[in-house]
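I have a structure I would like to understand better, so I am pasting it below and will then ask my questions one at a time.
What you see is part of a larger complex, with each chain still in position.
Should a chain be cited, it is by its letter among A, B and C, assigned in written order, with residues numbered from 1 in that chain.
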Amino acid sequence: MMETLFPLPRLVYEPIVRIALGEDLGLAGDVTSALSLPPEARIDAAIIARQAGRIAGIGPAALAAELVDPAIRFNPVVNDGAAVLAGAEIARVSGPARAVLSAERVMLNFIGQLSGTATLTARFVAAIEGTGARILCTRKTGPGMRALQKHAVRAGGGFNHRMNLADAVLIKDNHAAAAGGVVPALRRAKEQLAHLVAIEVEVDSLTQWAEILALPCELWPHAVMLDNFSVADLRAAVAQRTGTPGAQTIALEASGGVRLETVRQIAETGVDYISVGALTHSAPALDIGLDARPLGG
Amino acid sequence: MMETLFPLPRLVYEPIVRIALGEDLGLAGDVTSALSLPPEARIDAAIIARQAGRIAGIGPAALAAELVDPAIRFNPVVNDGAAVLAGAEIARVSGPARAVLSAERVMLNFIGQLSGTATLTARFVAAIEGTGARILCTRKTGPGMRALQKHAVRAGGGFNHRMNLADAVLIKDNHAAAAGGVVPALRRAKEQLAHLVAIEVEVDSLTQWAEILALPCELWPHAVMLDNFSVADLRAAVAQRTGTPGAQTIALEASGGVRLETVRQIAETGVDYISVGALTHSAPALDIGLDARPLGG
Amino acid sequence: MMETLFPLPRLVYEPIVRIALGEDLGLAGDVTSALSLPPEARIDAAIIARQAGRIAGIGPAALAAELVDPAIRFNPVVNDGAAVLAGAEIARVSGPARAVLSAERVMLNFIGQLSGTATLTARFVAAIEGTGARILCTRKTGPGMRALQKHAVRAGGGFNHRMNLADAVLIKDNHAAAAGGVVPALRRAKEQLAHLVAIEVEVDSLTQWAEILALPCELWPHAVMLDNFSVADLRAAVAQRTGTPGAQTIALEASGGVRLETVRQIAETGVDYISVGALTHSAPALDIGLDARPLGG
């Protein structure tokens, strides 16, 4: 009855879809299709996953089709977030052959690259299944693709860290140093920001974490990022939290060099979140193709 | 005296840099830096390669810094196209601490992701060194990043296939079918396009390639894409060309599923170009960081 | 050493400043100045508060001046957030007379309207001084002016509610009804959103508030909006919270029809936040003028 993945409004990604089409159409459009395809030719095609994976990017692909020609019919077979096998149909696309082939590459680029992120996310999520931890992305996104890549992470079962610099506070060592320590920084943030802005603090050692826990609880941040902690130290950090009454409200996030091979160990330490930059900056694209069946005009 | 990499004008990438900054600054800017850094604090930082690789993206990173605050000084230590070792300085960035840290992520995203493409390209280029073949990218680029990713491929020593649908003709099987065969498609293209638009034809078998060679030479395309040919067939295709007087003017491009492990074999068949979609759609980001040394105000 | 108001990056408001200038310059620019002022004439002017108030909008005004002509010198005398008396200088503006007079209205519109919001905010803030409550704005902002008006509220000593629909959850009665009650809605939000997205629930009665408090604390929202509560009920709501162990972490926000005459009573009930739509949708502009002294060329 209720979707598990919350949708992204089309207005959010319309600008990047227009940019992608503009890049590809240049000043003359798809001259190959224009020259070799009769205007009345129609095509009936399927967007196919050539590998198993998790799908994302159907919204921008559909919009690309519509912007190239409203006469293209783009019918999704699956929704963002679906797990598919190699060979699965993702969507059916039919309409004027010139238009469909002009839109092909942009459609596939959105689905292929966003499904790449969703698929890698899903692998991390699967790797920690049952541990209670959650996979987070970062702000290491492709320029112009922040909203869509964050959505692709959700499609893979992951969660989003802050969307941008404006919607949460993350105090790192540089900030703490400049502010005269973590405490003045926390106090200043709590003084100037209202109830709906969350605050996270990065710590680099168990000692720093202990200092946070030793603060009066009204200064506690909402979350603490344990940066580049060993598995043993992560476990110790969780134990410190357990041993501090009320500290359960502070979310613990493990960060730094997380790989598929190591993520389960990390999750089993009891941290709540594990952030993985690779989900958005290094996910290989999912192999997606368009199988077209040209029809007479 | 002459750069080996031709530069990309700033006007070309200014829009995507503004978009990337807009995404990250949101409606309130970098609240963490604003709250915890004194306005007079200055920072002296270096952008560092944490892995060896080939660098690209210095132009958009420098522009991001300037757009955030013209008081930031961004001094490149190396140029796009440079090979660096792990630990190398890529650029020095100094100025108001708030501004530098606000620009940090966008700067690093451009350099990290474009250097990823340059680095992967350079590995393919190195793998075929001495063979006479060249590595090509495709149109499988990140939305909004076409111009910069094509430039990153050049920075890695690769070459660009067509930039978009408008600047060259590439006749694939669907097109040929709709046009009533390759010959009518070629003829139509030659009739409607002037002397500076190149024409390539995709062939899927040695037979199709032989049919092209059998055409009167005024109908020959400038290039032929040998799609998913085995190494043996590639070799045969090159031999067919050698055996056809005058056919040396037709460039041969191998395409389809090329990997680092197989690329040298392919190059040694004698093809002129080898296109690799992964350069732009699946290159892992190069690991790049900002090492900052905060200074008093 | 540290500013009390965190600054807004210029990139955030540059688009609306360009739009405002474009509206006013039309297709021929300021024909009056162009026709009646010698090109070499210079002007030395001051932006003056004709009423006492709280200042905001200096950033966009300075940018408007610069975009009209980089030869204009715009020197702020006070910063955003300053309280000024009638007659106070806000900034000095000097340069080519044509340029200064062309930019005059746009500069004054930004300062006058944003200072109007800052001034009204400051009056609400003053009215509740010493109570421990904070004044919040809403999303009832002028189209295109969200970021600047939110900043103006901060300049007046107020705090910002969520910046937009994406950065926090606010579950109202319609949402709760559709979700099958507040509890399913809360549970779904906690399942799908990560650690840095805050959740607020609107309640319309003490009974509803009691139901929230009766939930297991891991389902508690970060904040509760007490909508259109009487002063007595607000006091009761605060008491309910006090009587519930651990519930102090739930921020209480009074909302609905708050006026300058009633705000102190509301604040004295012990609520943490009081939101006032009028700050952004109904604040009269502060009366601001440009006193110019023309100089010979």
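Note that in this section contacts are C-beta pairs under 8 Å (C-beta built on N, C-alpha and C of every residue); 3 or more make two chains touch, one makes a residue touch a chain.
Here the structure is a predicted model, which is why all the values come from computation and not from measurement.
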| item | value |
| --- | --- |
| Homo-oligomer size of the whole complex, from 3 visible chains | 6 |
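What we mean here is this: only the chains that are shown with their structure count from here on.
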| item | value |
| --- | --- |
| Nearest-to-centre chain - CA centroid comparison | A |
| Per Cα centroids, the chain farthest from chain C | B |
| Separation of mean Cα positions, chain B and chain A [Å, integer] | 23 |
| Length of the line joining the C-alpha centres of chain A and chain C, rounded to whole Å | 31 |
| Whole-Å gap separating chain B and chain C, where each centre is the average of the chain's CA atoms | 44 |
| Residues of chain A whose C-beta touches two or more other chains | 163, 166-168, 188, 192-193, 197 |
| Touch list for chain C against partner chain A, complex | 2, 4, 6, 134, 136, 154, 159-163, 166-168, 188, 192-198, 200, 222-223, 246, 249, 251, 253, 272-273 |
| Contact set on chain B toward chain C in their complex | 18, 21-22, 25-31, 34-35, 38-40, 67-68, 98, 102, 297 |
| Parts of chain B lying in touch with chain A, wherever the complex brings them together | 15-17, 19-20, 23-33, 35-38, 41, 43, 60, 97, 101-102, 105-106, 108-110, 112-113, 116, 139-147, 163-172, 174-179, 184-185, 188-189, 192-193, 197, 277-278, 281-285, 292, 294 |
